[in-house]
Structures are given as structure tokens and as C-alpha cells.
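All protein chains but one are shown at their positions in the complex.
Labels run A and B following the written order; every chain starts at residue 1.
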Amino acid sequence: MTASLKKISANKQAWFAYGMLLPSVVIMAVFMFWPFLYTIYLSFFDWNMIKPTKEFVGLQNYINVLKDPITYKVFWNSAVYIFILLVINFTVPYIFAFILDFVIGKMNGFYKSAFFLPAFISLVVGSILFTWILNPISGPVAIVMGWFGLEMPIWSKLDGWVIFVLSLITSWKIFGYNFILLYASINGISREIIEAARLDNVPLWKIFFHIVVPMSSATGIYIFIITIVQGLQFAFTPIKVITQGGPNYASSNVIYHAYHEAFVLYRTGHSAALSILTMVIFVILLILEFKYVERGIYYENK
Amino acid sequence: MKISKKVSVPWHIVFLITIFLLIFPIVFAVGSSFKTLQDAYNNPLSLFSLNPTLENYQTFFDSLPALQITLNTFLIASVVTIFKVVTSFLAAYAFVYFIFKGKNTLYFILISTIFLPFTVTMIPNYLIISNLGLSDSLWGVVLPQLADAMGIFLLTQALRTIPVSLIEVARLDDMSHWQIMRDIVLPLARPAVTSTSIWFFITAWNEYVWPVLILKSTENFTLPLALQMYISSEGGTNFTVAMAVSVITMIIPLALYLMFQRYIIGTFTSSGIK
Partner (left out) sequence: MKALTKFLLLCVCVVVLAACKDSEVGSAGDDAAASGEKVKIEYWHVNAETQGGKTVEELVEEFNAQSDTVEVVAKFNPDMYKGLMQNLQAEAAAGNAPAVVQIGWAFLDYFSNNFSYVEPQSIIDQHFEEDKTFLTDHFLPNVMDLAKNSEGSQVGIPYSLSNPVLYINRDLLREAGLDENGPKTWQEVQEFSEVIKEETGKYGFYLQEPADNWATQALLESNGAQMITDGKATFASAEGIEAYSLWADMIVKEETALHIGWDQGIQSFIDGNVAMLYTTIAQRSNVQNNAQFDVATVKSPAWEGKEVKLPAGGAMLAVTAQEEEQQKAAWEFMKFLYSVESVAKWTEGTGYVPPREGVADAENGLKQFLEENEMMQAAVDQMDVIVPWTSFPGDAGLQAEQLLLDVRDQILGGTITVEEGLTTTQEAINKLLE
């Protein structure tokens, strides 16, 4: 895109661009970057935010975080969350959007609205609601399962199950939004190419992978990234409301654990170090994305 | 394009099952909000009570300034949405259609804040808001939310799908940037702007962690905060009143969505550029 852009910037209106960026930059500088720098600073201290003295401990917080087996547990859990959330909220809606647009075609207004509905509800509500609905002893689902002689596992206390169920609750909210965006993007793909492919009897899965996915990749990558990032942040709410990270950190993820250290145990330095490490890992992923994935993405103005 | 029924019918079934799973909790919430708490505890299978009651709604309206709280929530969500869409749109426009020094670096730095956990910003931001004398005020809740990386990221992605040639032509016609933005880019980016706005609105509407810290008096509460007043581990959660508050909380964004639905659906199906 650079070649053609030069003409525009030939007007030497860079100042104009800075002006447009100013509001965002100012607000983010105050409410994002300053706290971020402050957190880096705090990660070198042993402090609880209110004690009059901060004790400088150098890299000790980082060493403690890296030595703590719980750290690895929550990072592993985060990976599991991300995997499940991606399957349910990236892969499935991608396929659904394609199917709705190309295979079904009918009733798409109804489907879209229905899929989108839970997105309006907060996860606090969702969490309370699912605590009741999925009560393994007394909830409606358990009762109906009981009719068929099935016993519902006490998921909130079982490793593995707990992440799975909390991911489902989180997905309940984000599925619809992701679906709508992917649908809009797929719907925007020029029909001629696909019609041609269909006339050549190209199977559906080939159309999906060779035409639809590449041509909707700009939205695709966006959904992919927000599902990873926001997914972990969204999962925070059900974790906090339902399990508080338990049993024994089996449902905790990095975001919740940073919260737990900072606001339950008041180990500000430890939490800061953990947050910074999390940031670093994600930013590395982002750099990789910029370097490798971005090249393959289809933008119409390329 | 004709697809045989053999293929489409199973998919309809899959879709309908998915919808059932997604909608069931909402129906359960609505049903519970019209039950007595005793009824909810003892008859979890009957979705709707035979003797529906409005007492849960009554409790909410009697014990809290419900209208004020709803208005507060609406205000906060609207202000945040409007500002955030504007700031994000301006930033995205600058990133896509201008070349300037430090562009890629700046973009990268701004976007990387997506990964900043809210635990990092909570206390420092509280200090700022408190020093500005804005604690326990709606502006205190709004201020830190006026710009964020998510919006810039989404809108930048969207604007990049608009052919630069259109802009070039416009520039050759001596259109100003404001004109281009208004007459060319904004209409073309409508789907993205709309979906972003909806998402911002819903997120701000349901935001809870930050307002808990800032707001103190019940007149300043937002709906998600009011909901907290019916949840207590020690005294027991009043599930049915909580569900009544939840129903009120979801009904307003939903009503807005339905009011503008024709437009929104139109936006999503008209495919940006054609």
C-alpha cells in the first residue's frame, strides 16, 4: 500500500495525522502507558501498595515468579483456555458463517439475531445463571441427565472439567459477536469467484479453505487475536464468580492469577512481575504475527 | 446457487441446536425473574411459574433508585461509545492514509496495550481519578475508557480493506480530509464502525470491575453494580431479584439493537465495497 500512499503524503500533511492521533495517544498515555511504566517500576519492589516503604528487591520478584510452580500451572491453563476458546469462537463460527452464507442462505436474519443475543448479557449475569443451570446436583441439566441415568460430574471441583465449563460460559457471550463479524466478511466476498468454483464442481471444503478463508483473512486474523486476548480477560469473570481460581489453581489463568496476587494476597510486586512477563509473551506473539502472518493477509487495497 | 436439501437440512438442525443452547439460559433468566425465590429453588425444571410474580422487579425499584441507575448506565455507555468510536476512527484514518515518521512503531506500541491486563491499570488509574477529584462521579468511570487499542485495531483493519485508489482520486479532486472521511471512508467503513460501536456500547454497559472501585453512592450506581447488591456469599444470593435486574440490564441494549436492527442487518449484509 505504500507506493500509492506516497502521493497523499506528498502534501506533507504529517501534522494532520499527528493531530488525528492526538486524542487516542493522550488518553492512552495517561491511562495505559503510565500505569504500565509504573507497573514495571513496581515489579522491582516488595510492596503492597499502602505500606509507607517500598523495599527494592531487584529481580527477585521475577525469580520468584519463575520459580513458582503455580506460574507454570496458570500459563498452561491459559493455553488450554485459549485453545478451547479458539475452537469454539473462531473455528466453529468461521464454519458456521460460511455454511449460513453459502449452504443455507435461508433464514439468515433469524440465525444471525439468535446467535448474537447472548452477547448483550454480561458475564457476571452469565456466571450466576450458569451456576444454577449447571449445578451438578440440583440444576435443571443435572435433573434431565438423571432421567437417563447419567450423573453430572461436579465440574467446579474437577481438574480439566472446570476449565472446559468456564470456557463454555465465556464462549456463550463471545460466540455471537465473532460469528457476526465473520459472516459480514464472508458475505462481502465477490460471488463470481465462488460461482465459478461451484460450476467447476469444486467441493465445499475446498472452496472454504482456498477461497473463503484467504479472502476473509483480514477479519479472520482480527477475530483470532481478540479471541486470544479478550478470551482470557473475559474468562476472568466466571473464574472470579464461580471458582476463584480453584480447585488448587486448576481454573486460574494468567489474568486471574495476576489479580489474585495483587488484590487478594496484596503481593503487588509479584503480581506486577507476572503481568509484565505475560505482556512480554503476548507482545512476542504479536511481533511474530506482524512479521509472518500479516504478509499473507488479504487486504483489498494491496 | 443450489444446494441440495441433503446438505442443508442437517446444518439447519445443527444451527437450531446451537441456538437452543445459546438461548436457553436467557429464557431461564427471564422465567426466573418472574418466580418467587422459593419457587426458583424448588422447581428448577419449570421454566415459567404458574403464578408469575412481579415482586422481584418491585424489590429492585423499591430498594434502589432504579431509574437513575438505568440512566447512569446509559449515559456512561453512550459517552464511552461515542468518544471511543471517534478517537479510534481518527487514529485508524491516520494510520491507514498517511505516511509519517514513527508510524509503524506508534501503531505497534498502541496495539500492544491490548495485552495489558486490567490489574496493571486499576490502581494507578484510581489514583489519577481520585486526584482529579472525580471519584464517585460518572466522569471518573468514563474518562479512562475514552480510547483503546481494540477500537483502533478493528477500524484500522477495516479501513485497510478500502481501496486507496478511491482516496487518491478524491485527493486529486481537491477534497479535504474531512470531506473524504465523511463522504467516502465513513460510508464504506459503515459495517465496521457499526459493529465496533455496538460492541463498545455493550462492553461499557456491562462494565463492572472499574465502576465498583469508583462509584460510592447508590444514586451514581450502574446496573451491573446494582446487581451486586443482590449477590452475597454469606447472606445467600437472591437469585430471582438478581435475574430481574439482569433482565432490565439486557433489555435496554437489546431494545436499541432491535430499534436499529434493520439498519444494522443491512450494514452487515451490504458488503462494504460494491
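We take it that a residue touches a chain if its C-beta (ideal position, glycine included) is under 8 Å from a C-beta of that chain, and two chains touch if they have at least 3 such contacts.
If you're wondering where the values come from, they're calculated on a predicted model, not measured in any experiment.
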Residue of B:30, B:47 or B:123 in touch with the missing chain, whole complex considered: B:123
Contact with the hidden chain (one of B:38, B:51 or B:105): B:38
Identified contact with the non-displayed chain, of A:91, A:190 or A:248: A:248
Residue, one of B:18, B:32, B:88 or B:194, that touches the chain absent here: B:194
Contact partner of the left-out chain, one of B:18, B:121, B:222 or B:238: B:238
Residues of chain B (touch criterion as defined above) contacting the omitted chain: 37-38, 41-42, 44, 59, 63, 71, 74-75, 78-79, 81-82, 122-123, 126-127, 130-131, 135, 138, 186-187, 190, 193-194, 197, 212-213, 216-218, 225, 228-238, 241, 256, 260, 262-263
Interface with the unshown chain - residue positions in chain A: 48-51, 131-132, 135-138, 154, 156-159, 242-244, 246-250, 263-267
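Heads up, the rule we're going with is that only the chains that are shown with their structure count from here on.
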Between chain B and chain A, distance of the C-alpha-averaged centres to the nearest whole Å: 15
Residues of chain B defined as touching chain A within the complex: 1, 3, 7-8, 11-12, 15, 18-19, 22-26, 28-29, 32, 40, 44-45, 86-88, 90-91, 93-95, 97-101, 103, 106, 108, 110-121, 123-125, 128, 143-144, 146-150, 152-154, 157, 160-165, 167-168, 171, 177, 191, 195, 199, 202, 205-206, 208, 224, 227-228, 231, 237, 239, 242-243, 246, 249-250, 253-254, 257, 261, 265, 267-269, 271-274
Interfacial residue positions of chain A with respect to chain B in the complex: 1-2, 4-9, 11, 13-14, 16-18, 20-21, 23-25, 27-28, 30-36, 38-39, 49, 96, 99-100, 102-107, 109, 111-126, 128-130, 132-133, 135, 138-140, 143-144, 172, 175-177, 180-181, 183-184, 187-189, 194-195, 198, 204, 218-219, 221-222, 225-226, 229-230, 233, 237, 254-255, 258-259, 262-263, 271-272, 275, 278-279, 282-283, 286, 290, 299-301
